[in-house]
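Removed: one protein chain of the complex. Kept in place: all other protein chains.
For clarity, chains are labelled A and B in written order, and residue numbers in each chain start from 1.
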Amino acid sequence: MKTAMTFIGIGALFLIPAVAPAYLVHIATFIAIYTLPVIGLGFLTGFTNRISLAQGAIFGVGAYVTALLTTQYGWSPVAAFLPSIIGAVLVATVLGAPAMRLAGLYFVMATIAIHQIVWIVLMNWIDLTNGPQGVRSIPPLAIGSLKLETPHTYYYAAFGAALVSFFLARRIVSSRLGLQLRALSEDELASAMSGVPVYRAKVVALALSAAWAGAGGFLYAHYMRFVHPEMFTLEPSILFLTMAMFGGYRSLIGMVIATAVLESATEFLRPFGEFRMIVYGLILMLGMMFFPKGVLTLGPVWHRWFGRSRSANA
Amino acid sequence: MLAQILIGGIATGCIYAIVGLGFTLVYRSMRMVNFAQGQVFMAGTFLGLVIANRFELPAVPLIIIVGAVAFLIGLIVEKLVFRRLYHNHEVFVVGSIGLGIVLTNAIRIMFPEPVPFPKVFGTGIVTVGGAFFQAAYLWVVGLTVILVVGLHALFSYTKAGRALRAVASDIEMAGAVGVDVRKAIAQTFGLSFAVAAIAGVLIGPLYFVSFDMGDMIGLKAFSAAVFGGINSIPGTILGGVIIGLLENLAGGYISSAYKDLVAFIILLLTLVVRPNGLLGRATPVKV
Partner (left out) sequence: MLLVDNVSLSFRGLRALDGVSLSIGAGEMVGIIGPNGSGKSTLFNVISGIYRADAGDVRLEGKSIAGQGPAEIVGLGLARTFQNKRLFGNMTTLENVMVAAFRNQRGNAFGDVFALPNSRKGRESSEGLARECLNLVGLSDLAESLARDLPFGAQNRLEIARALAAKPKLLLLDEPAAGLNPSERHDIRSLVERVFSSGVSVLLVEHDVRLVTGLCSRVIALDHGVKIADGLPADVIADRRVQEAYFGPEDGIDADTAA
């Protein structure tokens, strides 16, 4: 029954471009793209109990790598996919691995430092990144001769990527690595005593979260077709973190739903101009004040439906 | 040239130090970081702007009034907002960031463009051995010193101040010996707001003020607090001044583009190498 519902659900999502207006398809594409960095955060926080505010910057690294490779060196977008991920993982690991020994608030602080460092470099290393001007005319993703240039066509790429990454994440969670990481997040000491290589596992979790962020950044760059540093301030970091939090870090489905809800909410608030950001801030504030355990704890029925989530944010 | 860089650095450093104090005060009592601190600083500047434009006050009364108003606002915000965020770090972080966003955009609606701040420190220029700088810088440094001395006196010699110190040192013990912990926490927040707002008034006359000035300064003040020791008041002051100096020196002699990096590289290095900062004491980290 659950499998049938899953197929129907996926099928329905698949049909969105056929029935929905361009504006909605546009939002849906963003949602699909954003699930990647959010799931990435789920790896980091769900597995190591550490919150990161650097995900936006890592996302940006992925975007910039592909932007530069395709515009300045003539790489084809598909070829730039892997380097985007590798670049993101490298930056995150080099800057973040030493920080993995930190816990709690100190780790958050370190991720803020990392984010700012990456952002300042993106902004100021004009020779490499073109600085505040950003990189324009990024070529579109193409499958054969079909260029994915409109929301309708790009949606399929983004949605496909989101699906693949979702199921891949699921595989990882139930694999040996996933169990070890979950044990690590439950009780670090006991997991060490059970043979889990604690520090190495934490760095792997970091690398995974960066890989997902980098892949998301790649998709973002080829959808927007231009990137500039202002796209990767702390704002997207906070957005991703909030989506992950509202979804409950251990529930993949929860995070996807939270991404959809929050992204739709911020999009629909656009007509309100400046008030939009105030409402956004209020959502964050009030959400934390009144739903500190994540919004999904409101709906026990949803939990049982989508399995795997046991208690999302315990 | 060097003298200018140094004075400018010390003045900026004082601003980081004072805003950083806001972080430190809250962290010492609550072991939490209020990520809206930078925006409170920015709001304080605008508060000062509005009052100064309305009433044409000289510097010192302006600072006192802004401080007092900010203190009260801090009490109120603690009661309405922060009190509900104490569950755990993540909640507090995201919640306070939300508050910061609300503040930034509320001010943005009222003041979409950068505006000049009344020159409450006068427009005098001071010459020291061939270097010129605004008298305002001296005001900043001088008032910072007075503020720090005042805080020290508050914590050492007043009953309320000692209560705050007790709560900062050990909440349970403080409660056990009869301190009204709730009130002390509220007052700590109030104090952190007051301090940030005062810093806002100090920096106002030096530059134009705009709704986004709190972001970077808040983050750098945060670095200052961590660098100096986030549970140490003298540490934070020291951290702020050092970062201000290093930043200006880097900007003057290496590259003005990357001077912002200084604060964050220091932050990252501090956390990785010596998380307690220069003068901080080790707080048992519950791993």
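Heads up, the rule we're going with is that a residue touches a chain if its C-beta (ideal position, glycine included) is under 8 Å from a C-beta of that chain, and two chains touch if they have at least 3 such contacts.
Computed from a prediction, not measured in an experiment: that's the story for all the values here.
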Missing chain touches which shown chains? A
Considering the whole complex, which of A:G9, A:G160, A:P197 or A:G273 touches the chain not shown? A:P197
Touching the hidden chain in the complete assembly: which of A:T70, A:N124 or A:Q180 does that? A:Q180
Counting contacts across the full complex, list the positions on chain A that touch the omitted chain. 168, 171-172, 175-177, 179-180, 182-183, 186-187, 189-198, 204, 250, 310-311, 314
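Heads up, the rule we're going with is that only the chains that are shown with their structure count from here on.
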So in the complex, which bits of chain B are touching chain A? 31-33, 81, 84-85, 87-95, 97-106, 108-109, 215, 219, 222-223, 226, 257-258, 260-261, 264-265, 267-268, 271-272, 275, 285-287
For the chain A and chain B complex, residues of the former touching the latter: 51, 53, 95, 98-99, 101-106, 108-110, 112-114, 116-117, 120-121, 124, 126, 188, 234, 238, 241-242, 245, 274-275, 277-278, 280-290, 292
